[in-house]
Structures are given as C-alpha cells and as structure tokens.
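A single protein chain has been omitted; all remaining protein chains appear in their positions.
Letters A and B mark the chains as written, and numbering starts fresh at 1 in each.
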Amino acid sequence: MLLETLSNSSGPSGYEGEVRKIIKSEITNFVDDIVIDKMGNIIAHKKGKGKKVVIDAHIDEVGFIIIGYNDDGTLKFSALGGINSKVIPCKVILIGKNKIPGVIGLKPIHLQSPEERKNNISYENCCIDIGAKDKAEAKKYIKLGDYCVFDTKFNEFGTGLIKGKAFDDRMGCAVLIDVLKESYECDLYGVFNVQEEVGERGAYASAYNIQPDIGIAVEGTICADMPNIPDHLKATEIGKGPAISIMDKTSLFNKEIINEIIEVGHKKNIPYQFRRAIAGGNDAGAIHMSGQGAKVATISVPCRYIHSSVSVCSMDDYTNTVKLLKEYLHTI
Amino acid sequence: MDKLFNELLDTLSLSGSEEYIIKLIKKNLPENVVNINEDKMGNLIVKVGQGNKKIMICTHTDEKGLIASYIEKDGKVRVEKIGDFNNESVQNSIVSFNNGVKGKLISSNNELIIDLGMNSREEVLKSGIREGYVAGITGSIVDLKTKILGSNISDKAGIYILLKTIEQVKELHGEINFVFSTQGQLGGRGARAAAYSIDPDYCIVVNAINSNDKDISIDKGPVLKIMDKTLIGNNKIISLIESAAEKNNINIQRTLNRDSSLGSFVHKERSGIPTVEIDVPCRYKGSSIELISIEDINNTEKLIKDIIEA
Partner (left out) sequence: MNEELVLKELCTTDSPSGREDLIYNKIKELFNGLGEISINNMNNIYIHKKGKDKFKVMLMAHSDEVFLMVTDILSNGFLKFNAIGIDPKTLVSQEVIVHGRKEIPGVIGIKPPHLMKDEEKKQGIKAEQLLIDTGLDDENLKKQVKIGDYVTLSRQFYELLNNNVTCKAIDDRAGIAAMWSCANELKQAQHDADVYFVCSCQEEVGHRGAKMAAYDINPDIGIAIDVTFDSGEFGDKDRENKLGGGPSICVGPNVHCKLREKIIEIADKHNIPYQIEVEPGNTGTDAWDIQIAREGIATLLISIPIKYMHTTVEVVNVDDIRNTGLLIAELIKELSQDELEGLFCF
C-alpha cells in the first residue's frame, strides 16, 4: 500500500532523498512534466487553461540529528523540526543512510533523585546509544550531522484506523499523489516540498518559481480527541472527515475558497470538519508570502500524536480528503 | 469631523474581508484617478503620476478582529485574536460580525468569548455564523471638535490620510503608488506582496502609534519611527522626511520602540526597498475606544503631501 511505503520510508528535514525517489516514480506517468528544483522540491505540472493552482504537501518528517559525542560512546542529539522532549525517551531510531539502530536512553528511575523524578525530560539528559564502547568507536560509525528517524512500522489497527510514523505529512503526500492521477481543467502544480518542519523552507522557493493564483496545503494535522480534553480544544476529531483550516500562525485562509470547499462537501456528500485551533503553521504560509502572494487554504487529514514516533489516522478520513480535494479541483 | 472619516470608522473592515472598505475607498477616489488595481492579496493599488522616480505610500485597511474558533453547545462563541492587542483592553465591548449579528465580548480565564444572546450551537449556525467568521469591535464615534473618540481610529487614520493626499497632491515628479493593503494586523502580509509587484525606489508606511504623553504626545504632530523590532528606518529617507518637515514648519516627534512595523516585510523585497514608518499619535491605541487629534491627522497628511511634492 502506498501509504505504508511512504510512512515507512525515511526522510527527515534536509535529508528527503529516499521519499523523493518513491514519490517521483509514483507520479511520473500521470503528469506532463516533473522538475526537481534547487532545494530538492518536486514540482509536477499538469497543464491546463484555467487558474494556476498549487496543491502542496511536504515530503519531510520530524527526526533527529547527531550534534556531538559523549566520552562513553553515546551520542548527543537535537531535533530536526519540532519534537517535544516529553516524547523522546526510550525510542528506537535508525541513523543515516545505513540505518544504524540506536536507542534514546536516559537515567533509570532507580538512580534518579526525588528532584530529578519530578523534572521534565530535556534533550540534554538523554543520549542516543548505538552500543559503541567509547568516543573513538562512535566516531567510526557516526558522523556529526547524521540524521535519525524513528523505527516505527506501519500497521492497521482498531476499527478502520492505521498507525505509523510520519503521517505528518506522508498523508498529504499520498493524498496529492492520488489527486494527480485524475485530469482537471485548471493549470495544476502538484508540489512536494522539502524542509517544511524547519520553517516551510522549500515552499518559499517553489512558490516563487510558480507564482500561483491559489495555493492549497494538504497536511496531517493535530487531533486531540481524547476523553480528557474539553471539546473546544480538540482541534479536529478522528472519523469526522477532512479538516478545513480557518487560520494558523502563518496564514489567514481565504474565505471564498473555504466556502467553495464547503459547498463541494455538501453537494457531493463528503463529510468535513473545521480545524478549530489556530496554532501551528504550514507551507501555505510560505506560498502567500512569496513573490506576488496568492489566495491560500489548507485541508488536512486528522492525525493523533503527530510529531512523535507513532501517529494514528482513520482510513475513511484519508479517502474523504482525497475525494473532497478532487471534487473541489474539478470546480476551478 | 469629516464625513469621509465617519464613514470609514463606520465600516467594518476585518482581515480577510477587506472588500467592504476597499469598495468605500474606491468610491472616494477623485474622478481623474483611473489607474486602480486589485492584486492577488486583495490590496488596492492606486497609481498617479509618471516619471523615473517610483514611490510607494502604504497603509493597511484591516482593523483588529476576533475569529470564531469554536461554537459551544450552549451558543457561546469562542474567539481568537487577529492583531496585536490584549484581552483587558477590549473585553466588555460590543462586537459585530459582517452579517450584522452582534454580541458582547467577555474575557473568562484569559480566553475571549462572544455572547450573542443565543442558546444553542444550532441557533448560532442558523444566524449565519460559523467557525472561521471574524467579528470586530464596534462602538459609538464621538466628535470632540478637535479630537475624535471611537473604535478602530488607529486602523482607519492611515486610509483617511492616503485618500486626502491623493485628493490634494498636485506636483508629481514621479509615479506614486498609493497602497491600501490587506492583512496589516498579521504583520503586513498584503503590503509585502504589493512592494514586490511595485518595486519602488522607496516606501513610506503610514500607521498610528500609541501615545503615552511622555515621549509621544497627541497634538505634537506626526511621529517618525527611527527603528522598531522589525524595521530600521532608512537614514536617507529619514533625512528627506526631516527636510520636508522643516521646510513646511511641521513639528515631528522621534521615537524608537519594540513594535512590529507594517514595513517589516516591505523593505526586504527585491533588492531591498528603503522604507520608513510615519505614525499618527493615538491615545489608548488597541483598546475599544481610542482618541486621536484631528490636527495631528491633518499635519501627517500635509507631511506626506510635502514629501511627495519635494
């Protein structure tokens, strides 16, 4: 399954090579041309006569990067993109092209003082351990700047749900690949951007290149539908359909486009919900802050636990997101 | 008070829905002005004059707003802020959505909620309000003869000044682009796109600044902002402004602070655009009732006109 391949593949911010290859081969037969630009973004073009539309998904996932060595052979590391320190301890990660396995370790509870037991986890009090006996041996296998991803395998679970890593934004990538398999009247650019997680970096460059009229980001977005969270803080909910964003830290989404998408949802009987948080940001922010600007919107697949080692989504939400986006594109 | 200013204050102009005020602005442009365009970000760009020199005079058209993020089962509407202001300064105001539905803004536990007087989520949806809709602060406008008291004066003063300048300016030694930009409350996102398209030789952004009557006072004239958190005023343009002020006997105040400027993205576009911000002093800026001096507005307009005609 495409989603499985994408989720399991390795592509943290700045090191997206593996995922880029997979996506390129998937879309090659469905588009008029493909360009890989200076930053490594994939820009796929389906020529058309109407408005210039960019549908954007980002290839990169959050991960880690090795920043130093401890004397005992363990490694110092930092996050590529935003990974809250609470989420990191005791995970298995794979380092670099050779996928060297390592664990994120911390002091066992037995050895922690009462003070330490209460304190928050920080990157400084964790290490990555590949089993090296000293600094010299660690240096033989691992270079400064080597990247790491979580070793999480994709799987189905629950009732119609799936779990895996990097749903933010392999969900978006899968949706976009699916969307590109049909034909539309508008002048469509399917853009798979790099380095979104470290500041929507790729999107600035690709948007400048294209100068679209409309930009729509497809994301895997926050979903906090747990029982102990008050309704208004849930942001989105699993099973309630694709989430339409109203605003986030980097964009105020265009109300005409939002209304048009809602109309499509009603007409074609596709469920949808609103993303009720204004936290976070995505490539749409970069798209309208490049060159002449653009009208922007965001549609997302709700995902629990993004930016951690394992996320959860609903297959129905995924399918409905594809449907909604396809039908909307047919109206432009 | 000028009828135009009254109309501007009366028109709800929220970020993302600036079309209502843009319509009003277009209606008030002099008849001989024909080069009028709207771009991808909804900015209104009015071009007058021609020549080698290209100047951009820019203000924003949106006022501070509240976006509905969640509608509770009991009909209360949770909102998030659009703009830089604090809860204390706006709580207990009357707010209004674009479709005319009004309510009271309450602050509870540091969160802002609008009470529309409705009892259920369904009732709210039926009235035409849903998540994503934006409301603004409304309030009576009070004419204090030499001063004006009212809501959102600081966000409309720039529009008024630009319109009056377009009307009054006579000698043009170049192409002047007057930009009425969108999403100013969000850091000047519209202004950036306009600056990219126009690529002027320099840009003056017109806004309002809080007057605390200590280092900035009302009735002491336009304020020249030397530097803030996001923009260092270009020293050559500052000299130009100072000369025009001296020549025409306009008193200007000088300041530096940690605010964000409308010109923050403008000056970094293309190969760099020398940019300076000129502000009208405004007491209680960012609160639901602001106070401004008509003389300061007129002097700011005069200063801009003199700079263009220099």
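Observations on the structure shown:
In the analysis below, contacts are C-beta pairs under 8 Å (C-beta built on N, C-alpha and C of every residue); 3 or more make two chains touch, one makes a residue touch a chain.
Just so it is clear, the structure is predicted and the values come from calculations on it, not from any experiment.
For the chain that is not shown, the touched chains among those present are A, B, taking the whole complex.
Here one chain is not drawn; of A:Leu6, A:Ile27, A:Ile55 or A:Leu80, the residue touching it is A:Leu80.
Of A:Ala44, A:Ile66, A:Ile104 or A:Ile238, it is A:Ile66 that touches the chain left out of the display.
Contact with the chain not shown here comes from a single listed residue; of B:Met1, B:Ile106, B:Ile232 or B:Ile250, that residue is B:Ile232.
Touching the omitted chain from chain B are residues 201-202, 215, 226-227, 230, 232-236, 254-256, 267-274. By the touch definition given at the top, chain A reaches the unshown chain through residues 13-15, 17, 20, 36-41, 65-68, 76, 78-81, 143-145, 195, 198-199, 201-202, 204-206, 208-209.
We take it that only the chains that are shown with their structure count from here on.
Chain A and chain B have Cα centroids separated by 36 Å. Here chain B touches chain A in the complex through residues 15-17, 39-41, 67, 69-70, 72-73, 78, 80, 82, 130-132, 183, 186, 189-190, 192-193, 196-197, 265, going by the rule given at the top. Put simply, chain A touches chain B in their complex at residues 213, 231-232, 246-247, 252-255, 258, 274, 276-278, 288-289, 291-295.
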